[in-house]
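A single protein chain has been omitted; all remaining protein chains appear in their positions.
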Amino acid sequence: MAELLQFMSSGLTVGAIYALVALGFTLIYKASDIINFAQGEFVMLGGMTTVFAALAGVPLPLAALIAVVATTAIGMALHRFAIEPARGASPVALIMITIGASIFLRGVAQIVFDRRFHSLPPLLGADPIQFAGAAILPQSLVVLAGATVIVLLLWLLIERTLLGKAVVATAANRLAARLIGIDTRRIVDFSFAVSAAIGAIAGILITPIALTSYDAGTLLALKGFAAAMLGGIGSAAGAVVGGLLIGMMEAFAAGYVSSNYKDAVAFLIILVVLVAIPQGLFGRAKVERV
Amino acid sequence: MPAIAIAALVAILPLFFPSGYYYRIGVLVLIFSLAVVGLNLLMGFAGQVSLGHAGFLGIGAYSVAIGPVHLGLPSWLSLLAGALLSGGIAFLVGRPILRLKGHYLAVATLGLGLLLAIVLTNEARWTGGPDGMSVPKLELFGWSVRGATAWYWVAGVTFVCGFVLALNLMDSPTGRALQAIHDSEIAARVLGIDVARKKLAIFVISAMYASVAGSFLALFNGYITPDAAGFLRSIELVAMVVLGGMGSIVGSLVGACVLVVLPQALTVFHDYEQALLGLVVMVFMIFLRQGIVPSIAGALAGRRK
Partner (left out) sequence: MILEAEQLSVSFGGVRAIDEVSLSIAAGQVFSIIGPNGSGKTTLFNLISGIYTPSHGCVRFAGETVTGLEPDRLARRGLSRTFQNLQIFSRMSVLENVMVGHHRHEDTGILADLLHWPSVRRQNAATREVALAALARVGLADDARRASGALAYGALKRLEIARALASDPKLLLLDEPAAGCNPVETQEVDRVIRSLVKDGITVMLVEHDMRLVMNISDRVLVLARGRTLAEGTPEQVRANPAVIEAYLGDHGSKEAARAFG
């Protein structure tokens, strides 16, 4: 029982991060049909920038703010200078552009920062909380709380603001949105900015637990992407559930099977899910029209 | 015709190599071209993306390491066994995976590639784990293939064979069916094409191309690590296909050439290598969307008019 609880807490923590990455994918995908493989680099940039700003003597909250702002700016630049000029390119070409961007950002990070692993001090101290026999890191609670707040804010933004409505309209039908006067280019810009900010925050939250380095983004992007697919790409609820599920499955696989194969189990389950329910848990099956 | 031109190019090029180092680059270009031709058959002709092809490259690479070291098999037999194993795995997983389309297919193949890479990394007893293992030299009919010059000819002949087979396939009933599937699956089906079977066939063939290329890579380098099967390698292969031009067999050679030569040319800027590589991929994809060869062909055709 204690063991189960232990695995669940670590699974939920890392799952919350996957969920945030998946949300970033989903937001950009909804607004532009683009799968942004550089999403993992946003997470890395959030963590690394905070670490290095803090090392330079900036107080931690300010360092985190700088990291979020900088990453957001990079997200918007990615859209303006790499995605926007390639409008109308094939999906494979667009995927390759974002992968190129991810390699580029990683390369720049290893020059600007360094190639070592870094950590941040946990917000609520490092002493584990004992709960029903399981040792739970206080930072896990911070991650979960942070992720919940982001999901709620995002929900409010989408459901309760005019900007959010414009995003939904753009996602539903880009041409129609443009016809009623929505500047869809700005909406996509906005979606990249918000995705980057979410990624950066996720990076800052997880760094005290998982460490970060210039190349930490790849695996996070892959898992987040997988989570988005598992949930059914384009579904925000699906992204959150998909992320948490993958985090949990991974934690249980690491605990009960073998920690070497924890990544393998996640991808194996994704393969099975894709083959069995290709539209994902929350997606809708499409009827082919000819 | 293009086959003869390519064969001539491969044969004549060494005359312009100022040093043995260039042979080494040439070998790498030829080996990657072979894998890229195979992947191009799948992506460019049949229109099915694979983000996990390095997995098959890895199987080929490790088979020529594990075969001789652990099982006492000769290298050439291990190479064949690796190709068959790659084809077999592609055959088993291909049918369910290839039913998927677009992004779903991308993530499924990506997952498959990662799984293969994870297995190679973790089965340290057989593969040496993350540190990799050394690979015995290739012996062909008593001739031990060593040195970049010898390898240039072995890789060159194999590449030309792979190139010719690909051209043959495209000019055949199967090739036409595959191209049809790329443009309209539904129209292909109402014309009696068993879409699932054709996709599976080309997936298996392209996996075997990657496997053979992987075996050569391992034999040539004399060493192999799980990176050969990793995600970045898969992306590199896809980038080569797209850079050269989807559906252009000649483009496969060009794409491989650019992405093999570029990092070598950039070793001067060692620290900047990754950043520049990413930048190059982005710039090419933005400004030469069709890929190098089709873009040039299009420009020439435009001028003729």
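Note that the chains take the letters A and B in the order they are written out, and that residue 1 is the start of every chain.
Assume a residue touches a chain if its C-beta (ideal position, glycine included) is under 8 Å from a C-beta of that chain, and two chains touch if they have at least 3 such contacts.
Fair warning: this is a prediction, and the values are worked out from it, not measured in the lab.
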item: Selected residue (touches chain absent from view) among B:188, B:219 or B:281; value: B:188
item: Residue among B:160, B:180 or B:224 touching the omitted chain; value: B:180
item: Given B:169, B:207 or B:239, the one touching the chain that is not displayed; value: B:169
item: Touching residues on chain B - with respect to the absent chain; value: 165, 168-169, 171-177, 179-180, 182-184, 186-195, 201, 205, 247
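Everything that follows uses one rule, which is that only the chains that are shown with their structure count from here on.
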item: Contacting residues of chain B [partner chain A, same complex]; value: 43, 49, 93, 96-97, 99-100, 102-104, 106-108, 110-112, 114-115, 118-119, 121-122, 186, 231-232, 235, 238-239, 242, 246, 271-282, 285-286, 289
item: Interface residues, chain A side, partner chain B - complex; value: 35, 82, 85-86, 89-97, 99-108, 110-111, 218, 222, 225-226, 229, 233, 258, 260-261, 263-264, 267-268, 270-271, 274-275, 278, 288, 290
